[in-house]
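Here the structure comes first, spelled out in structure tokens, and everything after it is commentary.
With one protein chain held back, the other chains of the complex are shown just where they sit.
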Amino acid sequence: MSDFDVEHFAKLSRLNINDEEKVTLQKQMNDILGMVNELMELDLDGVEGTNFAVDMQNIIRQDEVGESVPVEKVVATFPDTEDNMNRTPVILEDND
Amino acid sequence: MSLIDLKLHEAADKLAAGEVTSRQLCEALLARVDAVEEKVGALVSINNERVLAAADASDARRASGSSLGRYDGLPITIKDNIVEEGEESKCASSIIDGLVNVYDSTVVRKLKEAGCVVFGRANMDEFAMGSTTETSQIKKTCNPHDLDCVPGGSSGGSAAGVASKEFLGALGSDTGGSIRQPASFCGIVGLKPTYGLVSRFGLVAFASSLDQIGPMSKDVRDSALILDIINGEDEKDSTALPGKITDFEASLEGFDIKGMKLGVPAEYFEVEGMEADVKASVQAAIAKLEAMGAEIVPVSLPHTKYAIATYYVIATAEACTNLARFEGVRYGNRYTETDDILEMYNETRSRGFGKEVQRRIMLGTYVLSSYEDHKYYHRAQKVRTLIRQDFEKAYEQCDLIVAPVAPETAFKSGESSEDPMKMYLADILTTSVNLAGTCGISVPCGQDSKGMPIGLQVMGPALGEKKLLQLAYAYEQNAAVELKEVEL
Partner (left out) sequence: MSEYEVIIGLEIHVQAKTKSKVFCSCKNEYGAPPNSNVCPICLAHPGVLPVVNQEAINQIVKAGLMTDSKIALYSKFDRKSYFYPDQPKNYQITQFDLPFVEAGKIPIGGKGLSGEMIEPREIGMERIHLEEDVGKSTHHGTHSTVDYNRAGVPLLETVSMPEMHSADEAYAYVQSLQQIMRYGGISDCDQEKGQFRCDVNISIHKPGTPFGTKVEIKNLNSTRHIWLSINYEIERQTEMVEEGIEIHQETRRWNDARQETVHMRFKETADDYRYFPEPDLPPVVLSSDQIEQWRSEMPMTPKAYREQFINEFKVTEYDAHVLTLDKANADFFAEAAKGVKKPKTVANVMMNTLNSLLSEAGKELFETELKPQDLIDLVKLQEGNVISKSAIAKILPVLLEENKSAEQVAKDLDLVQQNDTGALEGWVDEVIAANPKAVGEFKEGQKNAVNFLMGQVMKASRGKANPPMVIQMINKKLS
């Protein structure tokens, strides 16, 4: 098992981690992975994974239009607004 | 007897008999909050005016003969991760600060339709991630039985407030034990329903396939009463089970324990860190149940030791996506000292989320990453199947399973917060029920040598709540466990 790549996963998680935290995190995450690694012991051939917590299917709604939230109420929830739109710093054309 | 000592069902009877008004109940509770909240720290927020307005509205309904029924006027507290329109649901975090909800969760809607008064918002571990309520960014919650100890978590505020008599009953949420463990630590009753019995619409998601809202109360009857109100199908939750059950409370009486088979899983008594007092107390409770006429059968849940690893993989995987929406773009606390949107995300999230939440987000991101070819996630899903099958096999031999809730009783604050592993391992006896999607309840069964409460966990198959409550009720009535009186 390799060391947890704090930097990579912090970036992917959209978190800034400072150098001091990195050291603590590195140890903590390695410990946690050690625990998680117990899963590697089991022989799981032929076992189906549980994708869903309930044994239900086809929970579908009819195509009916319901009420939307009044625009002034929506806009009031935005941290910053412009012309009833959510104003943000410049969005890069493609950021991943 | 003071009004704050009432159980919900007693309060309901008194309201019906006209012996007390909802306003009187709420005022008594608000006075109690004033008196002890500073020590206990159970509530994130409570809006006295709103509480009293709702109480008055209820009293007016009763006076005019248009009462909404048995529950009209009952004050019930909700955990801070349950959405109520016009209020903030901070989830004990700072990252959603400022978002005044524009909708009601289904459980809040059901409470309101029943006439209940939403009596404040209970403290919790941030985003329900923790077992001590210490990860709350809002305040510290103390165990009313010993203020130096944690109340358990993540529904620690709900448990502590019921134990401290600041409120009569509460809703908690249980993803890996977050109702049962704090109930056990605080000496109250807490029920984690079958996945899907209670709508999750409006419960701020931690781990979508594991989360369930459930009752936390002074006694078993109150849990049944709350469950009667909040359960039922919901067109807004695709995972809510069909139908609605209305007689959990009504079916408590007249139940005969004789011939009921109770499974005892050896694995649950052998976990690391199991305290002798806990083991002895739970074994005594089992002996009592046997004496009452139950048949005790040994059962095996062989994959118990993998439950923690499985749970942390699945829960964090789901959580890292559920918490991706908190980045300061559409609502909440936005970091504004930058023009760079990536930096805005990163700073908003690093400042807004506490360390435990950040750890779990990173773990979840890791287990889902193609970096590891999903190996942990896929394996965890398979082990989840094995854990579910363990229960299915066990329930072929018994009606319900009895075991401890946690290996230890409430411990001193600060003991686990620096060592996440210690905190994680404390969930060993509760997470399996969430992974299996079944139900479980914690009922007080004694106290340890320091006077801290110990809970008996009764587990049942999917939709086994009725039997679960009946057995827990029978035990509670017969065992008449007396906990040390809370003194604040």
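All chains are identified by letter, namely A and B, in their written order; residue positions are counted from 1 within each chain.
Throughout what follows, a contact is a pair of C-beta atoms (placed from the backbone, for glycine too) under 8 Å apart; a residue touches a chain by one contact, two chains touch by 3 or more.
Here the structure is a predicted model, which means the values were calculated and not measured.
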Review point. So which of B:92, B:204 or B:294 would be touching the chain we can't see?
Key: B:204
Review point. In the complete assembly, which of B:124, B:198, B:216 or B:317 touches the absent chain?
Key: B:317
Exercise for review: Could you tell me which of B:3, B:46, B:83 or B:128 touches the chain that is not displayed?
Suggested key: B:83
Check your understanding: Of the residues listed, B:236, B:279 or B:305, which one is in contact with the missing chain?
Key -> B:236
Check your understanding: Since one chain has been left out of the picture, which residues of chain B touch it in the full complex?
Key -> 81-83, 89, 91, 96, 99, 101-103, 105, 200-205, 207-209, 235-239, 317-318, 320-321, 324-327, 329-331, 339, 341, 345, 365, 368-371, 374, 377
Study note, to complete from the structure: The missing chain sits against chain A at residues 12, 14, 51-54, 56-69, 71, 74-75, 77, 82-91, 93-96
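Please note the rule applied: only the chains that are shown with their structure count from here on.
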Revision key, fill the gap. In their shared complex, chain B is touched by residues of chain A numbered 4-6, 8-10, 12-17, 21, 25, 28-29, 31-33, 35-40, 42, 44, 47-54, 56, 59, 61, 69, 73-74, 76-80, 86, 88-92, 95
Revision key, fill the gap. Chain B residues touching chain A in their complex are 98-100, 102-103, 195-196, 209-210, 235, 238-239, 241, 305-306, 308-310, 312-313, 320, 324, 327-334, 336, 338-342, 344-347, 349-350, 353, 355, 358-359, 361-363, 365-367, 369, 371, 375-376, 378-386, 388, 420-421, 424-425, 435, 437
